[in-house]
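This structure is in structure tokens; I'll ask about it shortly.
Entry: chain A
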Amino acid sequence: MDPSQALEMLKNGVPTSWYLTLSALLFSIGVAGFMIRRNIITVFMCIELMLNAVNLSFIAFAHQHKQVSGHLFTFFVMVVAAAEAAVGLAIILTVFKNRSTLNIDEINTLKN
Partner candidate 1 sequence: MNMLDLVIALPAIGFLIALLIPRAMDNFIRLFALGFSLLTFVVSLTLVMGFQQGAAGQQFVTNVVWIQNPEIHYHVGIDGLSLWLIILSTFLTPIAILLSWNAIQDRAKEYFAFLLLLEFGLVGVFAAWDLFLFYVFWEVVLVPMYFLIGIWGHDRRIYAAVKFFLYTMAGSVLMLAAIIFLYTQAGTFDYASILDQFSTGKIVLTHLQETLLFLAFFLAFAIKVPLFPLHTWLPDAHVEAPTAGSLMLASVMLKMGTYGLVRFCLPMFPTAARENAPWIVILAIIGIVYGALVAMVQPNMKKLVAYSSVSHLGFVVLGIFTFTQAGLDGAVYQMLNHGISTGALFLLVGFLYERRHSLEISSYGGVATAAPWLSILFLITTLASIGLPTLNNFVGEFLVLQGAAQANFTWAVFASLGVILSACYMLWMYQRVFFGELSEEVKHHMPELSLREWACAVPLIFMMLWMGMYSQSFIPIVSEQNAKILHQGKMSSPVRAMAAVQGVNNAR
Partner candidate 2 sequence: MDLFFFSLFAFIALICAVNVVLQKHPISSALSLVGVMGSLAVLYLLLGAEFVAMAQVIVYAGAVMVLFIFVIMLLNAGIEEHRGRSWIAKLLGFPAFVALLGLLCWFVQRFFPNTGFVKFGDFTGGGAQEIGYALFTEYLLPFEVTSVLILIAIIGAIVLARKELD
């Protein structure tokens, strides 16, 4: 990055694509977490991370398009996430109640 560009950036702000890249990185990390974590709750949190990443993209795009609909989208995603969290945690509770484990690898009786 040459100095003139950097200067311009300071003047104009940060490129939107940086936000988008951040979003992509967070999303990927969320996916990775889903794949490697074994505690169900942590796995669920990784999903939340993914949703947050997407929200960032929405807001970034909304800014780019100068629209409010992206914000609304994020808003609805939050509502959904909240509902999902309630239901998801309830499911996790029942699982734990029946199996006394939160290890995702042990929830594998249905297979083949």
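The set was built so that all candidates are chains of the complex that A comes from, given by their letters.
We take it that contacts are C-beta pairs under 8 Å (C-beta built on N, C-alpha and C of every residue); 3 or more make two chains touch, one makes a residue touch a chain; residues count from 1.
Because the structure is a prediction, the values reported are computed rather than measured.
Peer 1: If you apply the contact cut-off given up top, which option from 1 or 2 ends up touching chain A in the complex?
Peer 2: My answer, from the options 1 or 2, is 2.
Peer 1: Inside the complex, what are the residues of chain A that reach candidate 2?
Peer 2: Spelled out, the residues of chain A in touch with candidate 2 are 9-10, 12-33, 35-39, 41-42, 44-46, 48-49, 52, 55-56, 59-60, 62-64, 66-69, 71-72, 74-76, 78-87, 89-94, 96, 101-103, 105-106, 108.
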